[in-house]
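Entry: chain A
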Amino acid sequence: MNPARDEILQALRNNRPTPENHPLPPVRTLGDLDASRERFIASLKILGGDVLEPVEGETLDQAIARRHPDAKVICSNVPEARGTLPVEKVKTPQDAATIDVTVVRAPFGIAEMGSIFLSESQLPINSFAHLGQHIVVLLSPDSITANMHTAYQERPEFRSANYGVLMSGPSATADIQGVLIRGAQGVRSLSVWFA
Partner candidate 1 sequence: MSNKPVNHARAAEHFLEDAPHLQFHDERLWDMRQKRDAQMHILPEWQELREEASRIKEHTLSRLPEYLEQFEANAKKNGIHVHWARDGAEHNRIVGEILKAHNARNLIKSKSMVTEECDMRPYLAKQGVSVTETDLGERIQQLDDQLPSHIVVPAVHKLTSDVAKIFAKDYHTDPNIRDPHLLAEAQRQAARPVILHADAGMTGGNFVVAETGTFVVCTNEGNADLSATVPNLHIATIGIERLVPRMADLGVFIRLLSRSALGSPITQYTTHFRGPQKGGEMHVVLVDNGRSARLGMEDFWTSLKCIRCGACMNTCPVYRRSGGLSYGAVYSGPIGAIIDPTFNERKYSTLPYASTLNGSCTNVCPVKINIHEQLYKWRRVLVQHHEMPFVKREIMHMAGKLMGQPKLYRAAIKATEVSLGTMPRFVLYNWLNPWGKHRENPHPVKQTFNDWYRRNREKARPAAAPETKK
Partner candidate 2 sequence: MKIGLFIPCYIDAFYPEAGIATLELLEKLGQDVEYPLDQTCCGQPMGNSGCNSDAAAAEALFVRNFAKYDKIVMPSGSCTHHVRDNFDAIPQTDEVRHVRENTYELVEFLHDILKVDAFPWAEFNHTVGLHNSCGTLRALRTASMSELGEKPFSKPMDLLSKVRGIRFVTPKRPDECCGFGGTFSVTEEAVSAKMGVDKVRDHYQAGADYIVSADSSCMMHQQGCAERAGVPIRFIHIAQILNGAAQ
């Protein structure tokens, strides 16, 4: 039917080492199991992300305006922030390109890495997380899992989302003479707002 497929699979069957000699090891949970907000924040900062802390009863909109004073187009996909551009206006992947600050909610974070998870369930369109200049991510401190083992074992989103990204700080590169630059091709900054 598909000669390439059949030929490859047959060659693999002929050539593989004896399967009985290589049993599948059981799934293990190794390492630090601290799922605290403090560990999450420390990890997030290592990767260049930051926490947006409210100052004296500030609303989220006010805090975003304070952090990104030059932002003109703020687009929020969460009820906690109003933004300036209604999210319904973002219909095609390219529409997200004009946004200065996107606001989303992550269903969970990972303390070991300071990562937040986003999928199509949290995004009007997948490029929403990447084409804006900056991103503000809402995260409940109760939704932090300890490390990569617990994340993959416990979070159902990995099995249900068609598109699921763990973002650990903003985009970065060190491809020019080893100099670390935050804000390469994707977002220039990533801030987490605990709520």
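Quick note on the criterion: contacts are C-beta pairs under 8 Å (C-beta built on N, C-alpha and C of every residue); 3 or more make two chains touch, one makes a residue touch a chain; residues count from 1.
How these were chosen: all candidates are chains of the complex that A comes from, given by their letters.
Note that the structure is predicted; figures quoted are calculated from it, not measured.
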| item | value |
| --- | --- |
| Candidate from 1 or 2 that touches chain A, complex-wide | 1 |
| Chain A residues touching candidate 1 - in the complex, by the definition given at the top | 2, 4-5, 7-9, 11-19, 21-25, 27-31, 43, 46-48, 93-94, 97, 112-113, 115, 120, 125-127, 129-131, 147-153, 158-159, 161-179, 181, 183-187 |
